[in-house]
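The structure under discussion is supplied below as structure tokens; questions concerning it will follow.
What you see is the complex with one protein chain gone and the rest in place.
Chain nomenclature is as follows: A, B and C, assigned in order of appearance, with residue numbering initiated at 1 for each chain independently.
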Amino acid sequence: MTVPGTERSHAPDLSRVLSAFSSRAEEPPGPIQLLTPEGTLVHHPDDTPGYDPLRLRAFYRDMVMARSIDTEATALQRQGELGLWPPLAGQEAAQIGSAHALRADDYAFPSYREHGVAWCRGVDPVDVVRLYRGVTNGGWDPREKNFHLYTLVVGSHALHATGYAMGLAKRGSGAAAIAYFGDGATSEGDVAEAFTFAAVHDAPVVFFCQNNQWAISEPVERQLRGPLYRRAAGFGFPGVQVDGNDVLAVHAVTEAALEHARTGNGPFFIEASTYRMGAHTTSDDPTRYRRAAELDEWRAKDPIDRVRTHLAEAGHATQEFFDDVATEGAELALRIRRQVRTMPDPDRTEVFGHVYADGHPLVDEERAQFAAYQASFADQEVK
Amino acid sequence: MTVPGTERSHAPDLSRVLSAFSSRAEEPPGPIQLLTPEGTLVHHPDDTPGYDPLRLRAFYRDMVMARSIDTEATALQRQGELGLWPPLAGQEAAQIGSAHALRADDYAFPSYREHGVAWCRGVDPVDVVRLYRGVTNGGWDPREKNFHLYTLVVGSHALHATGYAMGLAKRGSGAAAIAYFGDGATSEGDVAEAFTFAAVHDAPVVFFCQNNQWAISEPVERQLRGPLYRRAAGFGFPGVQVDGNDVLAVHAVTEAALEHARTGNGPFFIEASTYRMGAHTTSDDPTRYRRAAELDEWRAKDPIDRVRTHLAEAGHATQEFFDDVATEGAELALRIRRQVRTMPDPDRTEVFGHVYADGHPLVDEERAQFAAYQASFADQEVK
Amino acid sequence: MSTESMTLARALNQSLRKALEDDPQVLVMGEDVGRLGGVFRVTEGLQKDFSEERVMDSPLAESGIVGTAIGLALNGYRPVVEIQFDGFVFPAYDQIVTQLAKVHARSRGMLTMPVVIRIPYGGGIGAVEHHSDSPEALFAHVAGLRVVSPSNAADAYWMLQQAIRSDDPVIFFEPKRRYWDTAEVDRAVPPVDLHRADVVRRGTDVTLVAYGPMVKVCLEAAEAAAEEGRSLEVIDLRSVSPVDFDTVQASVERTRRLVVVHEAPVFFGAGAEIAARITTRCFYHLEAPVLRVGGYHAPYPPARLEEEYLPGLDRVLDAVDRSLGY
Partner (left out) sequence: MSTESMTLARALNQSLRKALEDDPQVLVMGEDVGRLGGVFRVTEGLQKDFSEERVMDSPLAESGIVGTAIGLALNGYRPVVEIQFDGFVFPAYDQIVTQLAKVHARSRGMLTMPVVIRIPYGGGIGAVEHHSDSPEALFAHVAGLRVVSPSNAADAYWMLQQAIRSDDPVIFFEPKRRYWDTAEVDRAVPPVDLHRADVVRRGTDVTLVAYGPMVKVCLEAAEAAAEEGRSLEVIDLRSVSPVDFDTVQASVERTRRLVVVHEAPVFFGAGAEIAARITTRCFYHLEAPVLRVGGYHAPYPPARLEEEYLPGLDRVLDAVDRSLGY
């Protein structure tokens, strides 16, 4: 498993990327892009050799792994092994690119679809799948991974990230927090309040919005008017729009944003334009509300394909490499499948297990009653 | 009592004011101003004769009335006749200027300090004072005045105004709603959600923020970063900053904003820069948190003085007029005082009076128990 | 012929359709209620037939949804709001508790708030966190609100009609795991009062009181008990605020024993209020304390544990045994 994020990239110079943002006119020509859908590099022509091939291959590998996890989990749900699965397909560049920009001491707050980020933070996909199997509401140790539990109440963790970042600044840690949320989430008051708290406290937090064009059945036009990235300026901090299917651009922008935050400049907002290629969750049927043509359009911008093309055409990777990654993905899928199928149900008393940290008479009483009640059946069975 | 708002002003041409907004560069020189603190007209030199003297005198009269209500209510609170009073002193231009821009069929949603707007909407000040005496939580018929009840939970009525405006648009009424709130309120998630709903629905609503520099003891820097009026752009609709102590500018800007909304262009945000000259409420002691020098600075920008100077210097009003207005203000104060002092307490059963519109067995039961309980004392007294 | 067999979800759909037809002021609003027809398809087809003006996909902001519904109600509309799941009503809690519930009282009756807030609630469908809660007690404590929950398709149809016609705000809890249960709905039968309890099974030994999803469980328990020669009376409360205590009292005066069943946690739940009040009303009749069967004082557990957590037939019968043991 690749756990990157601790070394710095050999990407285009940060300051140059940042100045590219700040010199942008009111109406920018479009999202920041470094790699076109066709797999050719754009911008920063003097930045050759561009990204280190090692890093490029790491991006590619992790994107393939993320898709592999996603495909497998979707299949497991269809087979009744999971209660639900929210697929990330299409958002691999946004997640892998941004997660690679994180350092080990940065802390990430995911929403519920950040399986790719989880992977990069070293969370075992089986633990993510465990959650959607209904075995636990958590799944991993957030402190160990510096990756918080998934948050299902849309937008509420933007405030947790902000508070966490306020704490980072208080203790002068030099680290940053990042909050992942969707386009729909930007309508929730909590996200706006997070912007306010972050701005007023100069909190080192990056708000990373994956604008995947849809909030379940509602297109982004039902959530807001005007370019989303401009929201940040209204709260007094910078915001940029990046091609969310371009892992290079996402990575560069996120690295710059994190550096901005870590060095005491306060929050930063990133709108990564991307697309949810699958259903909202396995319970959803997107054919009810969106056109097939739209999906086709975005398929042409697949985030994995363009890296592969670039790697191949630039001679940064061999067929063997691609084969190895494919095999690794298949093996991972197999392991997930095996482990999920044999995953035991939680112990019944887990219900009472962690309601409080300190002792609690009511929980104790109910636990005892529950045990006695269960025991009464055991008696009956014995009889 | 003056109940304006039904005729159109003879103010500088709306379109010219609007274009003044839209041509403003990213960093405007400062808030929009038409009348300086010294009482001289600025901008639009070709707009002579500027505002109709009749209208100017109406502004002046209503501002004096508002201050008179405020001074009297503050005194009544000190004498124990009221439980509380939130003074408006200093914000007369923001309130009277904006309220004069409203038509009778526009609907206003005040927060808790809009006594000047209430006055312009034809609400008897005694009814406003009644609320702060603790006689009622309402005080007037909102539908009759198209002026909603005061809302004390900061920011929540921004959503009511937006919903109301959505309804106006639905029935094609051609009217607009206006929501009044403070600088502090802009931190509440509800206000951000109101911006989102208004923008997405193109709702004819004007958000009128009186930035009086303080939210109780917190200066505006504790609430936000950067110019407040820019918040609107982040939500996809126009926002401007106006000198909130300049009744002419406030009026012109509000009229333009309302027209913008009424004609199907969606919401508009106005930041009126003004100052709360008194305490937050009569329970507050501002000397604990703000410098006297700041107050002095703003005293020099008194919204009433500058209109008076202008009226006098332009020959638009005689001493007799000023004397009449002063007398009218004093008479109004006297009437308020008299009516408040003789104001009866509400009937005890009022507690149960209007919990539900339709019948309700629990309320009926408790009302009956209450009556029986009260009667038992009567019995005892008889014995 | 007005009687038709339909699922509870479809009964709600038909009821909304009828309301939209009958009264042009009725609006439907919420997340994904438009083209998608809601995640449970309760609003299916309504936007197509009644326009985007009347069936509105709202931005993803619950406080905004309820707050704008209040504004629309002030402007003469009768909004029917959908909250997507029980656990997502809390961002709107402030608007509901401090605003919606109080407008009528604050205005001394001058303003009414004919707003219905539909909330699919409860567990039993194997859902993820925040998708299985039963927060009705948190609304019943708040004066100014009405809180109801149908248990079957016929009540769903009629109670929603009545809720929409009420001039008070109604929190309308829909038992999501019963959405697909079918019953006969007679659309011509004049409704009984929204807040009346219904004795859905006569019995003599113990009274069971439930509402929403637990009515079915209690009926099954009564059936099972009958086989052992025990006669349980089952009352479908239908309304959690106000509560029809008269109907419960009349039953308990006969059976002398009462068990209250709900999915929500027992502690500070509806069972407490019913126990307290019925004990006062029937003090000399009760042979046993009012017993309560409900959720534990714990967050709703992950799906693989919900069967242990949720009150089922066995736990109800266990309480009946305990009641009869006094």
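Note that in this section contacts are C-beta pairs under 8 Å (C-beta built on N, C-alpha and C of every residue); 3 or more make two chains touch, one makes a residue touch a chain.
For clarity, every value in this text was computed on a predicted model and none was experimentally measured.
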Revision key, fill the gap. Touching the hidden chain, out of C:Gly34, C:Gly71 or C:Gly87, is C:Gly87
**Study point:** Touch with the omitted chain, as defined above, among C:Leu194, C:Val209 or C:Ala270
**Key:** C:Ala270
Study note, to complete from the structure: The one residue from A:Phe197, A:Trp214, A:Phe268 or A:Trp298 touching the chain left out of view is A:Phe197
Practice item. Spell out, residue by residue, where the missing chain touches subunit C. Key: 63, 87, 90-91, 93-94, 97-98, 101-102, 105-106, 129-130, 137-138, 140-144, 241, 264-265, 267-273, 275-277, 279-280, 283, 288-292, 296-299, 326
Practice item. Please give every residue of subunit B in contact with the chain that is not shown. Key: 83-84, 131-137, 152-155, 184-185, 187-190, 215-218, 222-224, 283-284, 288-289, 345-346, 348, 350-352, 355, 360, 362-363, 366, 370, 373, 376-377
Practice item. Identify the residues of subunit A touching the omitted chain, counting contacts across the whole complex. Key: 107, 136-138, 141-143, 148-149, 151, 153, 156, 158-168, 170, 177, 189-190, 193-194, 196-197, 200, 353-358, 360-363
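We adopt the following convention: only the chains that are shown with their structure count from here on.
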Review point. Per the centroid of Cα atoms for each chain, what is the distance between subunit B and subunit C, given in Å?
Key: 41
Study note, to complete from the structure: When centres are defined as mean Cα positions, the distance from subunit A to subunit B in whole Å is 45
Review point. Using the average of all C-alpha atoms in each chain as its centre, how far is it in Å between subunit A and subunit C?
Key: 37
Study note, to complete from the structure: Listed in rising order, subunit B residues that touch 2 or more other chains are 189-190, 193, 196, 200
Check your understanding: subunit C: which residues touch two or more other chains?
Key -> 58-59, 61, 63-64
